[in-house]
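A single protein chain has been omitted from the complex, and every remaining protein chain is retained in its original position.
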Amino acid sequence: MALLEVSNLTMHYTTRVGDVMAVDSVDFTLERGRALGLVGESGCGKTSIAMTILKLLPENARILGGQIRFDGVDLVPLSEDQMRKYRWDHISMVFQAAMNSLNPVYTVGDQILEAIQHHMPMKERAVRKRIAELFNLVGLDPAVMDQYPHEYSGGMKQRAVIAMALSCDPSIIIADEPTTALDVIVQDRILKQIDKIREELNMGMIYISHDIAVIAEVSDRIGVMYAGKMVEFADTHTIFKSPVHPYTYALMSTFPSVKGDKRELVELSGEPPNLIEPPLGCRFHPRCPRVTAVCQEQEPVFTEVANEHFCACWNQRS
Amino acid sequence: MWKVRVKLTAKSLRANWGMFAHSKLGPIGLFLIVFFLLFGLVHPLYLVYRGSDKIYDPVVGFAYDLLPEGNPHPPTLSHPLGTDILGRDILGQLMHSTAKAFMLGLIAAGFGVLISTLVGSIAAYFGGFIDSVFMRLADVVMLFPLIAFLVALSAAIEITLFKLAIILAILMGFGGTTIILKSQALTVKVKPFIEAARVSGGGHFRIILSHIIPNVLPLSFLYMMFGVTTAIFSEAILSYLGFLNVRMSLGIMIYTANDSGYLIGSRLGTYWYLWLPPGLIISLLCAGFYFVGRGLDEVVNPRLRER
Partner (left out) sequence: MLRYSLKRFIQMAVVLVIYATLVWFIFYAMPGDVTMKFIGNPKIKPEAIQKMRVQFGLDKPVYIQYALFMKSLFTGNLGISFNHYPRTVWSIIAERWPRTVTLFLTAIVLYYAVGFYLGKVIAWRRGGVADYTATVGGIMLWTVFTPWWCLLLIWFFAFKLDWFPLGQFVTPKVWMLAPVGSNFVFTRMLATGLFGPLAILVGWWGLRKVVHDSRTRKWLNWGVTAGILAISLLVWANSGLGKYALDILWHMGVPLIALLTIGFAGSMLLMRDSMLETINEDYILTARAKGLPERVIRDHHAARTALLPVATSFVLAIAFALNGAVIIESVFSWPGIGRTLVNAVATQDYPLAVGAYTFLGLFALIAHFAADILYAVLDPRISYKRGEGA
């Protein structure tokens, strides 16, 4: 059984101007100790999925259907009280712009201590020892744990937030754009560090990013999102070498290959659709170079087109 | 060109009115203001209705019609809220004083806000030395508690209602509001089109007048509402303490009652009509303008709006 099974997940936000269909019938799975990458443009729903899994949704959001099976347990019907037991202890998250994830009036150590003591009460000395171990793991000097967030550099804050996410020994970590705000060198270092930690601790990981390069480096499998729907899902190699969905193909063409064959850059006209009134049929059809009549009328079904390779398209490439 | 401006203003007014009507406090405040405005304006009609000026004049009238009963007199049909110590009809007094309060409030706050808008815009536009001077001045003005300062002033000069309006206008004009309006003016000043206007030969004051000030005006109007509250409240307090030289006002009504010992102990209950109505009107007037200010706050300050 997979560690995390998301099936037919649908979630929308209610706003003054209408309902935003942020996540629509999304399916994917995550195995123990593996890394899954969710990639797509801004607003495609990848962050919304992460928030939905942890049920950290704002008041105007509603899960309309589907299941989130974590270790066999469906998280969707759980109450807030029940959900709190799963948060951080089993599934934790590294948020976008980690700089702001830390409360400025408490020391970093205190904030990690709070998380640990809530889920696994221990004597304070033991907790401090554990934090020191975590800091070593992410490449931070344990002595800085008693400092305040504003005394850390951007890279240090990122590492601290990762350490905090690891603190309760979760089975899954969701990392939302973990390196966007950092320069390329630090980015590379942190990515390698995260990957090493994942292997060492045999954790499941979900990476969310708009940057395919980052996703490519660290994911075993990739899910491509567009306008709230998952359009393709396969292992990394397949996505890059033989993508079948036109959108994935266009995305991959932007990723120049240093060693491989030259590829034509596919240009997509238009903009991602308004999720309050998405286009009928396939949401990608207004921009798709392979559009036909059926695309404009019926939504394609997310089916298995090859071994462990899923796609939702009427005219997929071969 | 101005036709377009009028159309745009009308459109934004309609949109803003929607937001204002939705705010929690705005509509209540507006209702209070309109109610008391009418209340004050109705006074001449009331006098006509009553007929005899000798009895009903708010300052020099006397309740000849109630003789031989003494004054102050509890409410009767001919004097719905009774008469005060000097035999004057209280209802008429209230109407007259409400009108006066409106005038004082609007004049003082109006001129005050005019000053702070100009000063704030000029300070924002020119920056540098002019800016620091006005900001330091505002700091000093803000430091002094208003009432205590007015009390001290009354020792030096005789303060009439008119003088009070001017003093309040100056204090409010150069005080804390200036700092806020300057920040608002700054947000416009740094926009590229100001540079463009200057490059294309616009004179300083023309730019300030036609570009910066219109952007500050909504906020100015908001603070004018708070200014009216301050003005009405200050006048009432000053009158109540006996430091204001005015013949009739809401505050004076309470002061007269207090000074003659009608507010001590059990008399508070018996002579309720001497102090309860004027105090109530002062409170509701202040509340009205303050509520409108808070309502406008939600329109002008989108941060605090409900989603």
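Should a chain be cited, it is by its letter among A and B, assigned in written order, with residues numbered from 1 in that chain.
We take it that a contact is a pair of C-beta atoms (placed from the backbone, for glycine too) under 8 Å apart; a residue touches a chain by one contact, two chains touch by 3 or more.
Because the structure is predicted, anything quoted here is derived from the model rather than measured.
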Which residue among A:S48, A:S101 or A:Q316 touches the omitted chain? A:S101
Return the single residue from B:L91, B:A236 or B:I252 that touches the missing chain. B:A236
Which of A:L54, A:L251 or A:C288 sits in contact with the chain that's absent? A:L54
Which candidate, B:A21, B:V59, B:I157 or B:L209, sits in contact with the chain we can't see? B:I157
Which chain B residues touch the hidden chain? 24-25, 28, 140, 143-148, 151-157, 229, 233, 236-237, 240-243, 254, 263, 265-266, 268-269, 275-276, 278-280, 282-283, 286-287, 290-291, 294, 303-304, 306
Using the touch rule from the top, list residues of chain A that touch the missing partner. 54, 56, 59, 83-89, 92-93, 95, 97, 100-106, 114-115, 117-119, 123-125, 148, 150-151
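Please note the rule applied: only the chains that are shown with their structure count from here on.
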Measure off the straight-line distance from the CA centroid of chain A to the CA centroid of chain B, and report it in whole Å. 56
